[in-house]
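Below you'll find the structure, written out as structure tokens, and then a few comments.
All protein chains but one are shown in place.
Labels run A, B, C, D and E following the written order; every chain starts at residue 1.
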Amino acid sequence: MILRYDRWGAELPPPSTPDPTGAAHVQELMGGKFGEMSTLMTYTFQSFNFRNRQGARPFYDLIANIAAEEYGHIELVAAAINTMLTDPSKAADQAPTEIDAAEFANPQHYIGGGRGALPQNSNGIPWTGDYVTATGDLVEDLTHNFFLETGARNNKLKVYESVDHPAARALTGYLLCRGGVHQIAYARALENLTGVDMMKAFPSPRIPTDKIPECQPHIERGEHLKLYRFSLSDYLELAAVFNGPHPETGEELEVVSEAPEGVAPMDLPAQPDVFAPDYAPEEIAEIATRLRKAAGMSDTPSGVIANNGHGEGIVDKVKDAVS
Amino acid sequence: MILRYDRWGAELPPPSTPDPTGAAHVQELMGGKFGEMSTLMTYTFQSFNFRNRQGARPFYDLIANIAAEEYGHIELVAAAINTMLTDPSKAADQAPTEIDAAEFANPQHYIGGGRGALPQNSNGIPWTGDYVTATGDLVEDLTHNFFLETGARNNKLKVYESVDHPAARALTGYLLCRGGVHQIAYARALENLTGVDMMKAFPSPRIPTDKIPECQPHIERGEHLKLYRFSLSDYLELAAVFNGPHPETGEELEVVSEAPEGVAPMDLPAQPDVFAPDYAPEEIAEIATRLRKAAGMSDTPSGVIANNGHGEGIVDKVKDAVS
Amino acid sequence: MILRYDRWGAELPPPSTPDPTGAAHVQELMGGKFGEMSTLMTYTFQSFNFRNRQGARPFYDLIANIAAEEYGHIELVAAAINTMLTDPSKAADQAPTEIDAAEFANPQHYIGGGRGALPQNSNGIPWTGDYVTATGDLVEDLTHNFFLETGARNNKLKVYESVDHPAARALTGYLLCRGGVHQIAYARALENLTGVDMMKAFPSPRIPTDKIPECQPHIERGEHLKLYRFSLSDYLELAAVFNGPHPETGEELEVVSEAPEGVAPMDLPAQPDVFAPDYAPEEIAEIATRLRKAAGMSDTPSGVIANNGHGEGIVDKVKDAVS
Amino acid sequence: MILRYDRWGAELPPPSTPDPTGAAHVQELMGGKFGEMSTLMTYTFQSFNFRNRQGARPFYDLIANIAAEEYGHIELVAAAINTMLTDPSKAADQAPTEIDAAEFANPQHYIGGGRGALPQNSNGIPWTGDYVTATGDLVEDLTHNFFLETGARNNKLKVYESVDHPAARALTGYLLCRGGVHQIAYARALENLTGVDMMKAFPSPRIPTDKIPECQPHIERGEHLKLYRFSLSDYLELAAVFNGPHPETGEELEVVSEAPEGVAPMDLPAQPDVFAPDYAPEEIAEIATRLRKAAGMSDTPSGVIANNGHGEGIVDKVKDAVS
Amino acid sequence: MILRYDRWGAELPPPSTPDPTGAAHVQELMGGKFGEMSTLMTYTFQSFNFRNRQGARPFYDLIANIAAEEYGHIELVAAAINTMLTDPSKAADQAPTEIDAAEFANPQHYIGGGRGALPQNSNGIPWTGDYVTATGDLVEDLTHNFFLETGARNNKLKVYESVDHPAARALTGYLLCRGGVHQIAYARALENLTGVDMMKAFPSPRIPTDKIPECQPHIERGEHLKLYRFSLSDYLELAAVFNGPHPETGEELEVVSEAPEGVAPMDLPAQPDVFAPDYAPEEIAEIATRLRKAAGMSDTPSGVIANNGHGEGIVDKVKDAVS
Partner (left out) sequence: MILRYDRWGAELPPPSTPDPTGAAHVQELMGGKFGEMSTLMTYTFQSFNFRNRQGARPFYDLIANIAAEEYGHIELVAAAINTMLTDPSKAADQAPTEIDAAEFANPQHYIGGGRGALPQNSNGIPWTGDYVTATGDLVEDLTHNFFLETGARNNKLKVYESVDHPAARALTGYLLCRGGVHQIAYARALENLTGVDMMKAFPSPRIPTDKIPECQPHIERGEHLKLYRFSLSDYLELAAVFNGPHPETGEELEVVSEAPEGVAPMDLPAQPDVFAPDYAPEEIAEIATRLRKAAGMSDTPSGVIANNGHGEGIVDKVKDAVS
């Protein structure tokens, strides 16, 4: 089971000029063969199906725990796509206007969804369970996971290079750093099981993250070295596998026994032109306030967000930025 | 982001006589259109894409929080399928034997997987992102969610009736009870937004859970009334929507501010005939012990499980039961 | 079984400037999850599989009859797409010219098809039988149908807003009006079976059709109130369910015992650049004339169409309009 | 647009011993590449997209009219599958009993559906729009249609040979006869356009229908020679193409200007074990009666069916037959 | 089994201005329903599954041999797509630069692939085994093959007309010529088995290749008349079926007992911006040289290519052409 906490793994910039074409490409990192849904679901099923996990505990802990972090990755990919699809000029306090079909590389971003992320790849094809590999054979699964992280890293680099929207860059800078940790973790596990010196395979693709500006803030905080434990009570044996020097920098790998604190998420503004969350979002807000009162709660919403609610702050900032 | 804790939402019986045909049918509850992957991913994407969540907070909290519980549901469906596919006579301390292809209604249960659950439906077709509906329009999404839970309940009842393996029965008894809570939650949300008196729609399908023996232990503990908060810090406004009398029993609905404690998971035995986790699982166990020691950890594995590790306990119990 | 009559449910404007990008978006209304193929096939299969239909006759009649109207809807969506893909400058009496690949958002509109509609969604993904929900459980099926019409209405609104080609606007104006009737019909059926006051849910999405100019001609003729009986002999019990006041206007709902007369379809001009119906369509016309004669039929074709055959009229009109 | 009439193209036997395995195979005739959904939708889209139809009228009429007949074919395939899935021992007046998962070759026949036909093939894979070929090029489309009918005939023969349930045999006997007419019709159209003497290609596969007992009643009524006009007002030029001698028997082909009368459909009994149409179908019947009265209609249902409603007749017959 | 030889069936121009939109359209000829993967795999499976091939030898030889040629066709389609995706300005001796996401109609051309061809259609949907038709019935299979080649020819013509990149034109000019030979071959086989005079069906679509400039070099060499035997030892009976006059020109059809010599392939330059074959391809070249030496091979690579290795020649040529 899981406990959810409403924070993002990394900060993203607020919505600015929408970039639906870029958003369509970022979808590959969500629902592509090497996207975050594939890493999330592959490791999740591997952990569900893990047999004799007590006997092979450190490996079970490693896979189950990385699966937990991947949930935060699909969340951040979605947040980046949502940011890129947000049109501040169409936010809540504006009269709805027409949409231009020609702008959308993936029409379902607005027809089926409310300028929202989809479980699809960059060609608009839905993610499929076929992308999950969970064979039950530990060495094979770890071999696969190392390969999967390699492919994921390749895709992140490509999207980094091709999409220059600040949200896409912030996203890929972060994912490259964290994905690198997972790539190392699975390689270390393979080393321990087979004796193969996988550390020589790094970096793959052969671009070290220190060449990528958007990775630097994360590297400076040591995020390329740390494997967080995403549990209060379990997965205690991570350090039995994740240890030794970082294959590129030589710094010592580190298990952090708490999950990262994260940052407050951006509350993206309503987009009435796509009925998200409604054609007239203020009516829903009124109902919400009334219900909160009836339940004896505070007049103001309880959530922790990075901006001043209702998205108006975003709109103002953007207006300033544009002018 | 999430924290994972290694507990099951409900207890399942240990493996006994394998039932691969039943397991193939239970897959519908995993990867079918109305399966738990659909509820998990639909609510997850709805929460990711929720705009102006601060303004509509109680509704956002409701969807985001139910999404969290659904993670535990795919976990339990996987556990039931794994249990049904486990052949105690082929467990770790036995010489590997042949497999009988004809026994497997879904051949990939053993060819691609190690007698393990798959992200597929009962026809062996992979789950697809197409099953996610996240339109951004709050009323439409809630209408969908109410319908989705209705369909899911129908499917659970059908599997309950058709598969008599004890793991399938324990699973569906639990899911019917918890799915009923979600169905009510979405109906209450719709009532609050539209004024439609959705409570009259219950039960749908028209079989109340009190007619189903395997639901009774859960009903006795009030599980049909409680919406747990699966977060330490967030989703504080659930009670603004989830309140009032239960539509079938008239008892008061209740928000519980902590997640359920859960039960220790069963550590299913190795199945060397399908190389899960290996052809010779004891070698992996030796490596694990060595790594644990090298990392300064205890000699014995740290995990909390319901049985005595390595699956032998299971095998013994089953041997007793069979003889 | 069915009888087909060669009329359209509503008038569409003749082809003018082609809009292949808009046509790609309109495809969502054909082959998307909430498109007309989904409504057609869902209600069709529900009617085929309806058990004890005599005992539940008015409900059977309702679903079976709405299924019949949906056939006309896929026909009109196809007609709109075909109109938008027609390039009058490439019509029959012109020398074929090159095609510009870059113009086509969905390349199969011309490679596989002859500037023709496809059973696909807006991402070019084929419609699938997976979109059909026919559970056999009447209340569940009706709940689904109400939801499906809600989603379909959302999609129609989005396409209305985003595609400004006159054929797309005429199409969506009509479909919004007729889809609204189906939405009400299923809501009324649910009211009758469960007692839930579904009428309070309207409109959903919350834009009433009276705000949409292209709906007005249909509303003026009362098309938002009428359920036509698409049968000469059967489905006599519609009025047992479809009655009472319209949820938005309060006007009385009405069952019309005949199908609508419809309008003569436009005979779209040949497009020799895509070999539709041939590279040299006049040869086919000659053969047709000869066959007609040999069979003792009139020299001129017998069909009823809205324009003067062979598309020349269209070309002339467009030339005038363009110049 | 269409008018629907509630008759079957041919009589089917009442439900007897269920044959879910056979039903799974008959699904190939519904949703397979060469199934009736493929013929229905291919000809439908070809007729929708037909350009310069006035100039090529007899060919347009031919395709559009055969499309109309195919609707009746998917209806009859569904009826046969539903009959084969019906368990008279579980009909309305009985206490619901358990279902045996192992009996169902396609688990979705009961989990997702209420012992009902699905838009899937014999492997449980949904039909897809990819099976539609509508190129706009008349000669190519007709070439395809001739091939499609050849493949369909092959599949019908295979199902005829392999499934001995009386409903499957009655179905395939009828479809072979009618499909043969369509095969000839498209061949004649090709002859007229290209001069190729397609009649020499018959029969293909090389089994004439006169060797198949279940075809004989239809052959005796001349059903192998007649092309019905499924329209009151349109498709008047069929005889310009469909004429001349039958390629196998030499008898004269014939256009019948009215659609066939058909036979009253069987009202299949409720199956409460799968909630079709409900767990307690009599409640729905009561509501139906009340609604009918409130609308000023007769006390008894108005529909024309082949048996005495509610399925009891079927149950009695079957009981007699079984005992 | 096969022997591969590293030659192309026809010459293609070197890379020039990239045309990713055109490349996306050419994908239809690779992975579309009527693409070369469909012809390759259909004939391959028909030959694998051919029963009593000794009894029906000339037909077996025909299908098996054409299957062999189709391998060369997917190769040439890939080569054309790769050429169109190559950006000489980003070749090996240049510093990597950014990619512009907006340029790519199919984002996977660079995200998942290294500016490389994909087994997908023009909408980015993967080719599927469902496109293979291999019924075992010889007449039906041949009927299908004739139709398939007709559809393939239609698609090639459309791509010819719509994509003006020189590689696409050279490709389609060649494929139209060779596909025409296959269309005739299957038609001849059908004539022999059924007596139908299929030659009257040509050309279909009704554009003879002599109207297409890019076909002329191939026609001049008689490529429209020759069926090559792609085997050293087998498929000796081709001439028993492939003989007589060409249906369009009246020239005699001819079986050539050797496979065509082909032309040396272009060695396309590295594209470090997409890590193909690496971010720093010269490192790989160094390793290659070292390995070659260690194995006692020549210092220089052994392969036969059309240009001076490493792609520099291409870059120079393009620089000249551009300036």
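In the analysis below, contacts are C-beta pairs under 8 Å (C-beta built on N, C-alpha and C of every residue); 3 or more make two chains touch, one makes a residue touch a chain.
Being a predicted model, the structure only gives us computed values, none of them experimental.
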Missing chain: touched chains present in the view: A, B, D, E
Selected residue (touches chain absent from view) among E:Thr21, E:Asn65 or E:Ser122: E:Asn65
Among A:Asp100, A:Asp130 or A:Glu282, residue touching the chain not depicted: A:Asp130
Those residues of subunit D which, in the complete complex, touch the missing chain: 21-22, 24-25, 28, 32-34, 121-125, 154-155, 157-159, 161-164, 205-207
Where the unshown chain meets subunit E, residue by residue: 1-9, 31, 37, 41, 44-45, 48-61, 64-65, 67-69, 71-72, 74-75, 78-79, 82, 92, 112-120, 126-130, 132, 134-140, 192-193, 230-237, 239-241, 243, 259-260, 262, 267-271, 274-278, 281-282, 284-285, 287-288, 291-292, 294-295, 297, 301-305, 309-311
Where the unshown chain meets subunit A, residue by residue: 33, 128, 130, 133, 135, 137, 139-140, 143-144, 146-147, 150-151, 154, 190, 194-198, 200-201, 204-206
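Basically, only the chains that are shown with their structure count from here on.
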Between the pairs A-E and A-B, the one where more C-beta pairs touch: A-B
Most distant chain from subunit B, judged by the mean position of its C-alpha atoms: E
Subunit E against subunit D, contact positions shared by both copies (same if over half, else different): same
Listed chain pair C-D, A-C or B-C that repeats interface C-E [over half of contact pairs the same by residue number]: A-C
Inter-chain centre distance, subunit B versus subunit E - centres from mean C-alpha coordinates, in Å: 49
Centre-of-Cα separation between subunit D and subunit B, whole angstrom: 40
Numbers and ranges of subunit C residues touching at least 2 other chains: 33, 112, 120, 123-125, 128, 130, 135, 137, 139-140, 154, 205-206, 274-275, 278
Touch-based graph of the chains, sorted into line, ring, star, complete or other: other
In contact (per the touch rule at the top): chain pairs: A-B, A-C, A-E, B-C, B-D, C-D, C-E, D-E
